[in-house]
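What follows is a structure written as structure tokens; I'll ask about it next.
Every protein chain of the complex appears in place save one, which is left out.
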Amino acid sequence: MLSFILHRLFLTFFLLFVISLISFFIVTLTPGSPYPWGEMNPKISPELKEAFRKKFHLDRPLPVQYYLMLHDLFTGKLRSMKDELPVLRKILDRLPASLRLNITAMLFSLSCGTLLGIYGARHAGHWHDLLSSFLAFLLIALPGFWISYLVVIGLVKHVGIPILGTQSYGIDFPNEFSRWLDQTWHLILPALILSLGALAIQSRYLRASIIETLREHYILTAHAKGLSSSAIFYKHALRNSLRPLITGIGMLLPSLISGTVIIESIFAYPGMGQLGYQAVLERDYPMLVALNFIVAALVLIGNFISDLLYAVVDPRVRLE
Amino acid sequence: MEQKKADDQQKLLQNNSKSNFTHFFKNPVALIALIIVLFLALVAVAVSILSYYGIEWPMNPNETHLDARLLQPSLEHWIGTDHLGRDVFSRMLHGTVISMTVGFTAVAVSLSIGVSIGAVAGYCGGKIDQILMRSVDALLCFPTFFLILTAVALLGPSLINIIVVIGLISWTGTARLVRAEFLTLRETEYVYAARILGQRWWKLIIRHMLPNAAAVILITAILGIPEAILAEAGLSFLGFGVQPPQATWGNIIADGKNYFLDAWWLIFFPGLAILMTALSFYLLGDALREVAE
Partner (left out) sequence: MMNYVRSLLYGIPLFLVLLFVVSLLNTASLTVKKENEMSLGINAEPVTLNPIQQSDASSALVTGFLFNGLLKENENLELVGSLASEWSLNQITTFYFLNSLGAERAKVILEKEKIAHPEWGIDTSLTKHATQLKLTLHEPGYRHSESISQSLPKESLLPVQTVRLQRDPKNSNPSIFELLLTTISEPYFKEHLQRTRRSDDCEEWVFASSFSLQNFLEKNASHFPLKITHQETHLFTAEPVINFTLRHDVCWHDGVPFTSADVAFTCHAIMDDRVASPLRSYFELVSKIETPDPWHLTVHYRHPFSPALNSWTIPIIPAHLLENKDPSLWGSSFNRHPVGTGPFCFEAWKSNEYVRLKKNNHYFLGAPWLESIAFRILPDPLTLRLAFETHQIDFWDAAPWAIKGCSEDRRFEIFATPGNSYTYVGWNSRRPLFADIRVRQALAHAVNIPEMIQYLLYGNGVPSTGIFTPRMWCYNDSIKPFSYNPKKAAALLDQAGWKIGHDGIRSRAGKRLSFTLLTSNGSSIGPDIALLLQDKFRKNGIEMKIETYEWTVYLKKLQEHDFDAVVAAWTLPDDCDQYDLWNSNQYFAGGYNYTGYNNPHVDQLLQEIRNEYRRPEVISLAKELQQTIYQDQPYLFLFVPKHTSVLWKGSYRLCYPTDHGFVDRPLEPCKAGWNYNMEWFYRKDYPPIK
């Protein structure tokens, strides 16, 4: 087990390096220039642009640029080309809000997805199953931006409940709990919408997996032994059906940046999606490289955990 | 003997599916989904043939009529008009072509890559599995959205590029699931037996393991089509879609989102179209999966 973990750790670090390299080259290959002066401003002289290139080492050869960027990243000196703030600080500014949003979304999709999946599997063939399938597919098929607009307009315009940002603005909270609840309210709807797709996918995978497991011989054996069907279900079947769920956890993490762009923008939620999107649009190289690196690290950690869980849940998967 | 058993199992599967096809046609939901999907495909084909011969029905989707902007749905304009006075219904018909094309071709691309890599990794295990799966991990580590944006920026926005980019980026999920399925299948007795009997590895994969993983592959494929459609819509929504004036459901919404409060039909109907199409594909896929089991 220990050697397996060490092996994976080594691989993880190696991968991180490869990813940073690839992301650096992809980013710099993309057409467009990274000047902070987005507008066509006739007062910005070419000499100034040259000075800017010098400042961010853009005049050096690519490998040197890469080295300098990584060096700066690890010493915490890497600065955004847009406002010259340290990128780590900019990311850390957004990370808590982003994590909150994504963890809540994950909580929704895992718990509700599991519930829906189990519900479908236990009533397989029954109209309850059909209904849960239909619901699941309806949720996957919902375009996120579409439903977000409908929800925001419905709530803000027609009901008049504030939902934009991380908490209601211009309000004296009677106590901290009330503030916390208010922040939760601002979090819970975007998280719910964010989770819909993953929720439904989870439920489908789990349902298929449970039904498959229920046909295994050892389940038949358990039945023959006279165990109650719910005991069989929770003790044996469920445990062995969790593989897709675990794969799912590993795959959910990359959405930390990418999945949230539109929803963050519509709900005016200050997360990392907007940060990444702006950085792509503005070709803020240091920001992009750092973001890629951090997301990659998070994902690799997620994968690592899911691989471990895999081994724990399903002894048939050998640790080679 | 084990070989025989495996073959028996396969026959059993085939027998099952034959009897289940009647079951499929008894499922009203699946039937409706199938009809919708067929209808959409038919619309897509008809629209592209008609427009090839220069026939635009009911109206030219790209002709602007500035005096007829943001008209409500009426008999003349079934889904109203957009901010440049273009008939939204005609635009949605043309959007169907794009959505169908993107859905099917992008999935074909992603499936062929994903299944082959997943199968090889899951079957071979060991070093090969490690290498393949680590590269899949590496790909999964990139924020998908950022990858798509960068790739579109690199290649330039066009229909083919968008299909290729969506296809190239969405195969990782398939690969991992197929690999996970194969890892378990590999440990089953009949595969073990077949290997002992000296079956060639590719034969084994294609004849014995793939059919058993068919359920997983089918689910991912069917899930993939609407996913690609949704991805295209999202890209168009952000302005990274196909070039104007080509209409897609996504860019009808993108063009219309600013007018939402004044012209709800610009967002509501294309969104509904995306929703219904995706839903139909999902339901159809689900029904087919049941047949396969």
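We call the chains A and B, going by the order they appear; numbering starts again at 1 in every chain.
By our rule, contacts are C-beta pairs under 8 Å (C-beta built on N, C-alpha and C of every residue); 3 or more make two chains touch, one makes a residue touch a chain.
Since we're looking at a predicted model, the values are computed, not measured.
Undergrad: So which of B:F89, B:F240 or B:F269 would be touching the chain we can't see?
TA: From the options B:F89, B:F240 or B:F269, the contact with the absent chain belongs to B:F240.
Undergrad: Any idea which of B:T64, B:S135 or B:N161 touches the chain not displayed?
TA: The single option touching the absent chain is B:T64.
Undergrad: Which positions on chain B touch the chain that was left off?
TA: Listed in rising order, the touching residues are 62-64, 66, 69, 83-84, 153, 156-157, 239-240, 243-245, 255, 257-262.
Undergrad: State which residues belonging to chain A touch the missing partner chain.
TA: Contacting residues on chain A, toward the hidden partner: 31-34, 36-52, 54-55, 79, 82-86, 89-90, 93-94, 107-108, 111-112, 114-115, 118, 149, 152-153, 156-157, 160-162, 164-166, 168-173, 178, 181-182, 184-186, 188, 192, 230-231, 234-235, 238, 265-268, 270, 274-275, 278, 281-283.
Quick note on the criterion: only the chains that are shown with their structure count from here on.
Undergrad: Using CA atom averages as chain centres, what separation in Å is found between chain A and chain B?
TA: Averaging C-alpha atoms per chain gives centres 22 Å apart.
Undergrad: Quick check on the complex: what are the chain B residues that touch chain A?
TA: 29, 125-126, 130, 134, 137-138, 140-147, 149-150, 153-154, 173, 176-177, 180, 183-184, 187, 215-216, 219, 223, 226, 230, 233-234, 237-238, 253, 257, 260-261, 267, 271, 274-279, 282-283, 286, 289, 293
Undergrad: Mind listing the chain A positions that touch chain B in their complex?
TA: Chain A residues touching chain B: 11, 15, 18-19, 22-23, 26-27, 29-32, 130, 133-134, 137-138, 140-146, 149, 153, 157, 201, 204-205, 208, 211-212, 243-244, 247, 250-251, 254-259, 261-262, 273, 276-277, 280, 288, 291-292, 295-296, 299-300, 303, 314, 316-317, 320.
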